[in-house]
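Just one protein chain is left out here, and the rest sit where they should.
Note that the chains take the letters A, B and C in the order they are written out, and that residue 1 is the start of every chain.
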Amino acid sequence: MDKTNNLIALFHESTDTAEAIDELHTLGIDDEKMVVITGVPYPHGALGRQVEWLTLPYIVAVGALAGFLFGLFLAVITPHLYRLDIGGHPPVGFPPAAIIIFVFTMMATIVSTFLGVLWEMNFPRFGPAPYHKLVTAGHLAVLLEYPATLDSQVRQVLESHKAHHIGEPERMAL
Amino acid sequence: MSKKLTRRDFIKIAAGATAATGLAPVARRIVIEPFVQPPEETLPGQATWYASTCRQCPAGCGIVVRTINGRAKKIEGNPLHPLNQGKLCARGQAGLQVLYNPDRLRNAVRQSGGRGSREYEPLYWSEALDLLAEKVSSLGHPDRMAFLGGLMPDHLYQLTNSLLTALGTAPPIIYDLQCTLEGRRPATQLSQTFFGTADLPVYDIAMSDVVFSFGANLFETWMSPVAQSVALGSMRQGKLSGRGLIVQFEPRLSATGASADEWIPVRPGAEGYVALAIGRIIVEERLGHVGSHRDNAVLYQNVDVREMSAASEVSVDTLRRLAQAFADADRAVAIPGGYLSGQHNGFASMLAVQALNRIVAQIGRQGGVFLSTPAPTVALRSKPEVNTLSDVRNLIKRMNAGEVDLLLIHGTNPLYELPAALGFAEAIKHVPYVVSFSPFVDETAVWADLILSDHTYLESWGYQVPSPGTDRPVISSQQPVVNPLYDTRSTAQVLIELAARLGGRAVEAIPWADEESYLQELVTELYGSSLGAFDARTPPGFWTLWRQYGGWWSEKEIRQEPETTDIVQKPLPMVDPQFDGDPEEYPFHLYPYSSVALTDGRGANQPWLQETPDPMTTVQWGIWVELNPQTAEELGVEDDDIVLVESPYGTLEVSVFVYPGIRPDVVAIPIGQGHQDYGRFAQAVTGSNPLALLAPITDPDTESLAWGATRVRLSPTGRKKKLARLESIDGQGRESIG
Amino acid sequence: MSEVQPTQPEQDNHPDQMPEFEERLLLAERKDWEINEAVLQPMFKTGRGFWILVAILSAIVLWGFYAWGYLIYWGMGTAGINRPVYWGLFITTFVFWVGISHAGTMISAVLRLLKADWRRPITRGAEAMTAFALMMAGLYPLIHLGRVWKFYWMIPYPNNRFMWPNFQSPLMWDMVAIFTYLIGSSLYLYLALIPDMAMARDYTEGWRYKLYRVLALGWRGTEAEWHKLHRALGIFSVAIIPIFLSVHSIVSWDFAVTIQPRWHSTIFAPYFVIGAVYSGLSALASILIIVRRSMRLQEFLRSEHFDSLGKLVMVAGMAWVYFWFAGFIVEWYGNEPIVRELIHEEVSGPLAPFFYLQMGANIIPIILLVFKRVRTTPVLLLGTTLLVNVGMFTERALIVIGSLQRNDLPFNWGTYRPSWVEISIVAMTFAGFALLYTLFSRIIPFVPVWEIKEGRLRYTLRRIGRLLVPTAAEIE
Partner (left out) sequence: MAKDANQSDEGIRWALVVDLDRCTGCQACVVACHAENNLQIVGEKEAAYGRWTHWIIIHRYWEGEYPNVKARFMPIMCQQCSEAPCEPVCPVFATYHNEEGLNAQIYNRCIGTRFCGSACPYKARVYNWFRPEFPEPLTEQLNPDVSVRTRGIMEKCTFCIQRIRRVEIDAQAEGRSPTDGEIQPACVQTCPTSALIFGDLNDPNSHVSQLAHSRRSFRLLPELGTDPGVIYLKGGEVNV
């Protein structure tokens, strides 16, 4: 594909945004060329875009398993590494082991969830990125990448849906 | 550390607590001396055991002391010793803290700021001895010197005695509180009157089936508590003939009473009556298996059981039941204890009790009362005679009259141990020069100009013939188990050197070079005796064995059956008890008893003994007054309330311990606390000396202090002081809930 | 999102409903940036009062640390504990703080799962409370160690002795559980914070900008980010619930696994958990009321929130009474001597004052909270909820100290008096908690702005007869 343009457009209101996005689709600009930035989480499909697939659940599952195994090691293996009898208890008892294993599993689950989601969003990322401060003030921003040839249609579509601040997206340090 | 020692072995050993981690800073400060010239018999790190004799009370138990690197670490009973058979009491165990007491005097001192100033300056022994010699020789007349002693080791007594006689001075006056409380003097006199000998009889508790103890706290402080406890053990569970029975007659349930099977709370002073009544019943009703009682009838001819019962507040049924039990037993023994002797009618009561043994024919019999055979040597026999209170009174009179210029005090602490009412504190001020031999600055030493601090018993030589003895002749040896810690000097040695300085008759009387050689000479008299449990080829060999065994004794039992004198031909005396203080004004009898741990107060400077709970009250450190719950209710006081105890002679403020085991008309206070001096641990306990309350009255028959014959009154102060109980008050002394 | 204009007539006819509507409509017609401002503004105002408060709290905390140093240097004896009361105020307060920490997840996780919409403005306050309470609780296992300088022996690491901690000991369970819960709740708090950090970043400069920028991790608010955030929060709220249940159960087992009379009980775990929720929710209510007042957040924390919170507290309270009774009746009926003794001590013995304080302070609030007036009047609600926590603290003290004072051998009974050291250290944790919370409220947007906006998306006002009724749509 030859030279492409980048564009940012701000909307006041979600319905316009959604319609604009649809028309842009019809212009042949597909989803991954568009990024919608909002200050509020809009429900899935509200803006007419499909939901992307996440590896997060798998990361969590792996983390949980690791935690489980670590707990198992502590509760079941270590008592045998240095055997000491206590109060007529067997070296490994089910209830204490259950508690330890459970807790470590949960700990790992939590931590892996957190790290997992950061990894997925590849955070932290402080470098400059296309962004507009008005987003947090309630506007919806649409970032577009499209072939230069479509420039006029795109601008026209956007304006027709009350978009403003249309122009080169400014990359600001985040 | 060998490779085989794995980590967990290490932990195991740590469980044996030999590892040094977790050691407290104090422990780190222990200096381990480099053995440049190692003391003989000492291997670094290896324990050496030395046999000696315990001097914490007059009983004379054999001890062995575990020493490591020349430091005594643990005292245990000497297993070979016939008297205590390896056992030891709390006081004996605490002996280390006499030796290592932080408040010991570390050399001879002179009181620089004048008497009572408690400012001391150390003296070289040569100076000190010159000073003493100068004082002695400058006496106008030998009578103007007096020696007041406690119950000292036999050899020291002999030295002192011979030195004083040589100088033409009166023999030492022996008086201390322990002897008074256990009634040593009256007991001797009883033995004298009954058996015609001064030896104290042995009551064969071990073999006896029924023991009637009249105010004898057998397992606490009376006479030879360890030996008696050992006997109790075998009497209770050690005999084939079944479990023996003990009945305790006393107004307060002592720990002994608690161990007894029955406690009869007799009215104070009426114990004799009970004995008489029991005797009367036995004789009258021909109880028991001794056949005819005809020749005993005279003893009880004017005893009326009902009167006695009324006077002693013991029901006739009980008396009859007890008489039955006593007479029917195969072996029974009645013991006249210390509390009896502490009464105005003490001697009469003791006679009545001893008579019981006579009428059931237990004298000289197994499980009855017998005399211990003396050692085969004359020299070793003479032992300190306890003086009467009258002797002490006279001394005080002489001191007040200024007839005493030089007073030597050893092994006793009259300012603490005498009833304040006798005025010793005042009298001592009239003595120009006072010399004390105490290793500690006790109440009396404070009033001494010169303190020639003695060794503690673990540092000194000596021997002792236990009295009362045991079923065989015994002489306990005493030897230093460690080198003297400080620049102190044994009094015997001091006397020898004094004699040397005085020259003349003195040095002839005690010519020995030093204490040890003197002892060797005495002891080796035993050499070659056929009785001994060991014998040596040479006298020096004997001397060594004597020290290794911890004394000399016969290997087999030799009991001695006493002859009863004609005392038993006339009616037993019946003397009404007298008490000091008007019953209206002073409603309660005061019962000052000797504390198990502190005895007469000697133990008060030993933290182990202070922290040891009293068996009955479980109180540590403190001093208290025991009230019957009913009495407490009437006074409107409860546990830990401070009451004011007043006698005609003094007052005392002390916390209340509500004590179920005491007569409502009696209040009991433990003796031993309330020291003004005598070291940090003794002074740590607030409260004053109960002897301040005592009336200075004596039993006319024995002229010994009737310490149980004072009346007091109590009044609440509204204040509280929490006693350091082991027991929880909320627990109400229950064994289990519900 | 629909912006419905208020219509005059209703207002005239229903003066009493006016404030309710006013606020809702207000929020409804607020612009996003206005909401941002409304939340951020109070954070920037730190007046004299604020600094005085901070100073006082810091002073108490410093004094507490002095007391702790004193305790460590001179030994446990400087605390009021003795034999047999080996545990005293420290463990009591420990249990109390762990209890307080339970409201956070209760609100944010459970209610998020249940999609209870009224939770939105209070979640952050709740989560913060959890985190801080746990920090305070976490101090006590250290404080009550006789040799705190050896605390690391409880940490499972391969050491030179090849010795591991004893995982059969409830104290180990405690340690790991509380650690897990602390991590969990902190991450949970932080995760939900990121978008608001970005928001704050866009509105500030200076040190705050730097801070928020770092905390925002470069959040922009792309759909993908929102989506992932939602998923993560979803997993969190599921995962953290079993943790929050386990933590106080484990704390209860510290006591229940021993054979100490009255501790050795199977009901302890649920009893402790529900007690924790009860005290936690109450504490949350008290805190929200105070913050609302001091930071003028009336617009976000509205009476309807307190109304629902109050109801929740009431329910928890009832459950607590039920569990308490379930335990008590069994002990009472069983009539075991020592237990009888202990009950007697509480009902008519020396412990009676504390017992009745406990019962009163825990039951009266339940009755009060039945009335809407109490639930919706800040002052009354504050008083009531504070009362609950007095009660719960007393309850913990009775369980820990009351039981330890007695045991099977009456000879060994004892009594306990707290020392100045203990009191100072307990005061330190209360002050420390307050301090952390105060600073937090000035640095972190106290109200989760994005969640409110999200919630606002769902609002419409429907006219029912003469009423304007807010209705929330179910989306997602």
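The criterion applied here is as follows: a residue touches a chain if its C-beta (ideal position, glycine included) is under 8 Å from a C-beta of that chain, and two chains touch if they have at least 3 such contacts.
No experiment lies behind these values; they were computed from the predicted model shown.
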Omitted chain's touching partners, listed by label: A, B, C
Option from C:258, C:298, C:335 or C:348 whose C-beta touches the chain left out: C:258
Of B:593, B:621 or B:657, the residue in touch with the unshown chain: B:621
Touching residue (missing chain; options B:247, B:452 or B:695): B:247
Full-complex contact with the absent chain, from C:74, C:322 or C:371: C:74
Subunit A residues that touch the omitted chain in the full complex: 82-90
Interface residues of subunit B (partner: the chain not displayed): 11-27, 29-30, 45, 68, 71-77, 84, 86-94, 96-97, 99-102, 219-220, 225-226, 229-230, 232-233, 236-237, 243, 245, 247, 253, 255-259, 261-263, 265, 321-322, 325, 485, 596-597, 607-613, 615-616, 618, 620-622, 628-630, 660-664, 680, 684-685, 722-727, 732-735
Subunit C, residues in touch with the chain not shown (by the definition above): 74-77, 81-87, 144-148, 150-151, 153-154, 163, 165-166, 168-172, 175, 254, 257-260, 404, 407-409, 411-412, 414
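In the analysis below, only the chains that are shown with their structure count from here on.
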Chain whose Cα centroid lies at the greatest distance from that of subunit B: A
Interchain centroid distance [CA atoms averaged], subunit A/subunit C, Å: 30
Approximate Å spacing (C-alpha centroids) for the pair subunit A, subunit B: 90
Length of the line joining the C-alpha centres of subunit B and subunit C, rounded to whole Å: 67
Numbers and ranges of subunit A residues touching at least 2 other chains: 82
Junction residues of subunit B - those touching two or more other chains: none
Of all residues in subunit C, those that touch subunit A in their complex: 1, 31-33, 36, 156, 161-164, 166-168, 172-173, 176-177, 179-180, 183-184, 187-188, 191, 195, 198-199, 201-203, 213-214, 216-232, 235-236, 239-240, 242-243, 246, 250, 450, 453-454, 457, 475-476
Touch list for subunit A against partner subunit C, complex: 14, 35-44, 47, 49, 51-52, 54, 56-57, 60, 74-75, 78-79, 81-82, 84, 86, 89, 93, 96-97, 99-100, 102-104, 106-107, 109-111, 113-114, 116-118, 120-121, 123-127, 129, 131, 133, 135-138, 174
Subunit B-facing residues of subunit C, complex: 161-163, 337-338, 340-341, 408-415
